[in-house]
Every structure is written in C-alpha cells, then in structure tokens.
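For this depiction, one protein chain was excluded, whereas all remaining protein chains were kept in their positions.
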Amino acid sequence: MALDKIGIAKRIAQEVQDGFYVNLGIGIPTLVANYVREDIEVEFQSENGVLGMGAFPFDGEEDADIINAGKQTITTMPGASFFDSSMSFAMIRGKHVDLTILGAMEVSENGDIANWKIPGKMVKGMGGAMDLVASAENIIVAMMHTNKHGESKILKKCSLPLTGVGCVTKVVTNLAVLEVKDNAFYLLERAPGVSVEAIQNATEGTLIINGEIPEMAI
Amino acid sequence: MALDKIGIAKRIAQEVQDGFYVNLGIGIPTLVANYVREDIEVEFQSENGVLGMGAFPFDGEEDADIINAGKQTITTMPGASFFDSSMSFAMIRGKHVDLTILGAMEVSENGDIANWKIPGKMVKGMGGAMDLVASAENIIVAMMHTNKHGESKILKKCSLPLTGVGCVTKVVTNLAVLEVKDNAFYLLERAPGVSVEAIQNATEGTLIINGEIPEMAI
Amino acid sequence: MINKKVKNVQEALADVKSKMTFMLGGFGLCGIPENAISELVRLDIREVTCISNNAGVDDFGLGLLLQNKQIKKMISSYVGENDEFERQMLSGELEVELTPQGTLAEKCRAAQAGFPAFYTPAGFGTEVAEGKETREFDGKMYVLEPAFKADFAFVKAWKGDAAGNLVFKGTSRNFNPNMCGAATITVAEVEEMVEVGALDPNNVHIPGIFVQRIFQGKNYEKRIEQRTVRQKQ
Partner (left out) sequence: MINKKVKNVQEALADVKSKMTFMLGGFGLCGIPENAISELVRLDIREVTCISNNAGVDDFGLGLLLQNKQIKKMISSYVGENDEFERQMLSGELEVELTPQGTLAEKCRAAQAGFPAFYTPAGFGTEVAEGKETREFDGKMYVLEPAFKADFAFVKAWKGDAAGNLVFKGTSRNFNPNMCGAATITVAEVEEMVEVGALDPNNVHIPGIFVQRIFQGKNYEKRIEQRTVRQKQ
C-alpha cells in the first residue's frame, strides 16, 4: 500500500542522524520533526531566523514574533538562537546545515528539482529553496510519485522551471526510496506491499533496479 | 609659529560638524576628540568594533576588553554599541562614517596617500587605513608638512607605497590647511605667524594661492 | 549621542514620494513595519517598487498597498499567501522580480556594507540566472548579483533608543537588520522606545549609525498567519 504523507515523513525521519542540523521545508518535510528518533540529538533550523526549533506552542502561549518559515507559530528548545536573514543563509550557503528536506513538483534523473513555479498558472516564488538546493550537499526530496492524473513526477528531464540543478541526492515518495546518482534513480526500497513493477510504471526517468528490493521498515 | 601636534588636532576639530560619525586614526587624529566643540553631537567609531567611544577610563577602572584601534583602554558613552569587525567595516565601506581623520607619511596633489610602509625599513601594515581611504568621501589627513630632514611630504607624487589613490580631501599640517582638488593643493589657511612663502618652500606639490590667505583661528 | 528620534510616523515619512523604491522588513506578517505601511496607504504614494520578502496577505501588510494599486513592482522571494498579488501578477498589472531568499537578504546586506555585487550559487541553472553573469570558483558555478539600491528602508524593531540603536525579538528580526543602512534613508519604528543608555552595548543588534530616523510606533496588531498550537494534556 502506498504511503500517506505521514508515512513519507516517517521514512525520511530515518535519514536524520545524530548531530545533524536540519532544515525542513514547508508541507511533508515539516512533519518529519515529529518522527525523529528520540535517542539522537538534532537541531532544526528555519531560514526565517531560528536554530533550535521545538514543538508548536500550547494553545494561548503562541507568540506572533516566533514563527517558522511556514509562518506557523513555534517554540524553541534550550540552546536555541535567533538571527537575521543574512546570517541564516550564511548557515545554509556555508554548508553548516547538514540535511535539507524539501518538497518538489518534479525531480529528474540528473538531480534537477522543480518546485516553485507553473508558468502562467501558479507562481508562489522560490522562497529559500533555491539557496538551499544550490548549497546543501545532502538533499532529500519528499513528494508524491505521480500527479493527480497519474503522471510520473520522477522524470528524465523536468518540464517546469528549475529550482536547482544536479542537486537532489535522495527522493522519498509514497511508493519508493530512490537514490539519485549517475543520471539515474536507484531503487533502494519499496513502500509496504508496492511492487517493483508498480514503481517502474510510475517512473518516467531511468530506474535502476539492482537485485532484491526490500520493503521500507516504518 | 608652526603648530604642534595639539595645534593640528585643534584645527582639525573645527572640521567636525554636528551629527557626524567620525573615525579617528592613531596618533594626532586620536587627539582630535579632545577639542571638538561641546555644543555639537558627534559619535566616534573605532574600527576594532565600537561606536560611541568616550574618554579614557579613570585609573583602576580600565577594562582589557574595551579598547580602541590604538589598543588604548577607553570608555563608552550612553548609546554606544559593540560589534564584530565585519559589521565595523560595513559602516566604513558602506559610507555610514561621515569623516575619517588619519595620519600620513606622504600626500600627493592628486589626493594619493602613503602611510603604511617604507620598503625594506618599516612595515607595520595598513590596519584599517586602506579600507577607510578607499570608501570615505571626507578624508582629512593630519601630518607634519616636512620630514625631519626638512623635505616636503606634500608632493607631486608619492614615493612610498600607496595606501589609497585620489582620496584625500583636506590636509592639516603644522604649517597650513590645504584643500586637495583638481590635481593641486589649495592653500586655505596659514598657521599663526607662518608666511605663505614658508609654506610654498615646504611644499613640493603644486600649491595654489588665491588672494589673501588667512591665519588659522585656533 | 546623535539624536535620530522623530515625533511620529508622519514626520518620519514626510518626504516619501511616488515612484520611489522602498525596502520593507518582515517575513510574512512577522516583524513588518506596520506603522510605515499604514502611512504609505494614507499618503497614497503611487507606482512604488517594494523590496520585501513577502507581499503580506490580502488585507494586511503590503497587501494593503496592493489592494490600493500603489505598487508598480515587487521584489520578493515568496508571495504565496496573497490572492490579489497572484491576480495582479498573472494579469501583468504588477511587475514582479522573484529573488531567492538568501540572495534577497544579501543584496540588502551588500548595499548596507558597500559591496557593489556578490557571487552566490543560488539560482544557477535556473531562470533566475538568465541574463546574469555566471562564473566558476573551485569547480562550482555562481551567479553575480548586484546590491540593491533603494530610497527608503522601513524596518520594525522591538526596542530602540534615540541614538537609533535597535534590538529585535525572536524571528521578527529576519530582514530588518539587513535593510538598515541599505537605503538612502532608514526609518525604524519600535514597539518600545527606551532611554539612551538602557540598551546593553553588547546586545545592540543594529548600531544607530545605520538608522536615520526612529519613532515610537503604535497600535501594533502583529497578526499571526498560521496559528499552530497543541493542547495541554
């Protein structure tokens, strides 16, 4: 059975390692924070200017001056800090953030990502995504494998305007975990009960299937 | 009679206007702070990271963590702030400092200044001087008109390695106040009792003398 | 101490004119200069260019200027919370220059710090880099981005003093410090004006040298865009 958004978030949470500074994008990536192992130390950075984000505040304790990049009210953990936008992107551009998790509309087999614009139809802007993907060395994309018409979003070449080139290292979808290297998607894991054939059918880009593909353990 | 160092500092202090942020170099420029009119508001910036410098501390109240660019212990005025070197030079490079006063070994008629190196003999380094002269729009040089051998330091062309090119706007020496423009030194004022002829004799660069030259009022 | 204090927002914005370029601090509705925005609406300044990470929401923040059709051009990184914005942009009424968020911040900081331009990897290989100079350093490609030029920067701080020193709170800091001194005139509005000398010199976020005018703001709404909370057990 294909994963839901929470399933994708849970699987990505397994990629978060002890001692990582992590930037989470809006949407599914935000959910990842809820499922990180409790025995490891991780700090969440949000590009609007906070390091050491905590859980949502208790009802009535929210503070308009303390939000994340999704404009949601948040709290901070002990050891947190606030800073300006220039310093925030110094952390990102300077490769001090260890892992970037963000959503995408399309990913291509050479690691390109598109997630900010549908020409003539939707233009929300790139926010901090272009800075993040241009600098981060460890970029995991959280997305649905296909669009609502069943068309693959895991492509040979992106059709939408790009956010970054050759930058995505891993993709976790509702169907599979894919590693992006050597101009191909390497199938690492299947969603529980999803066949290799189903994944192959949903993937337009080059899919490399080496040996037995295990199911995700979530 | 030629001015002494304090005389030069007093004359330069007259150039400091209400509302100015001022950076003072080491040596004579440091003395300028003592002679600024008391009815105007001025703030002194030191490039090692302080805005709003005050007088020297009282004996016993000095703090090793609070110094100026000359490594002297200082105090701060109400409204002062401390910041890092990068922000300090943002103030300088970004033209937020209104007036820069510094010493020189040589100045030339096109506004070049040399004050950091005598090849093979003395190399102390440029410190913040190169940043200051490259960006400031209002640069006053405090210096002796001649060296200890009586040779002019107000030149057609500097002989020493330059600190900056075409940047000096005014020079105050022990003999005269000179404006630097159109590839010449314009004689504005004489030190008390010093003749125009004496200034002419001590000046190697092109000296423009228009009409009666007043004595400095100190 | 050089006194930057002005009486109110009217005095602070007295010489603002149509067709000018403004920088406005804030991320979403967090840390926006609410008083300056209200005054721009009241003055009915027109055909302005606004540099601001976001464009407010339909009925608050810069959205108020958009509703009023006072903005000719927006330079932002993300405008996803504003239907009127999207309508004006898609119809061509509004000129829009979308800029990566880190580039936007650094274009402000470059103007503040006297850098004419800088090389950033953000946007290389995308339409953001079209027509711009690109260059390789150590095997990686970068895009040359010029510093912003603006007539006024409007920023909002938590506390400030008459010397123009500013202190920010939480994530309402965001672009505000980077915009101080990045325009010809920087106008700071503060929630709380404190006595000169009351701020710890070690913890001044923006020294007064970067600020030309400061005033005690009023009637802050500080609207929350996404109120996300959890319940106590």
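The letters A, B and C name the chains in turn, as written, and every chain counts its residues from 1.
Just so we're on the same page, a contact is a pair of C-beta atoms (placed from the backbone, for glycine too) under 8 Å apart; a residue touches a chain by one contact, two chains touch by 3 or more.
Please read these numbers as outputs of a predicted model, since none were measured by experiment.
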item: Among B:3, B:74 or B:199, the residue in touch with the chain that has been omitted; value: B:74
item: Given A:37, A:95 or A:157, the one touching the chain that is not displayed; value: A:95
item: In chain A, positions touching the absent partner; value: 19, 21, 41-43, 45, 50-52, 76-83, 86-87, 89-97, 135
item: Hidden partner chain, residues of chain B it touches; value: 46-50, 55-74, 82-86, 88-89, 92-93, 112, 116-117, 120, 122-131, 134-135, 161-166
item: Residues from chain C at the interface with the omitted partner, ascending; value: 114-121, 137-138, 140, 142, 146, 167-170, 173, 200-203
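Everything below uses one rule, namely that only the chains that are shown with their structure count from here on.
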item: Chain nearest the global centroid, as defined over all protein CA atoms shown; value: C
item: Gap in Å, rounded to a whole number, between the CA centres of chain C and chain A; value: 28
item: Distance from chain B to chain A - Cα centre to Cα centre, in angstrom; value: 56
item: Residue numbers of chain B (touch at least two other chains); value: none
item: Multi-partner residues of chain C (each touching 2 or more other chains); value: 109
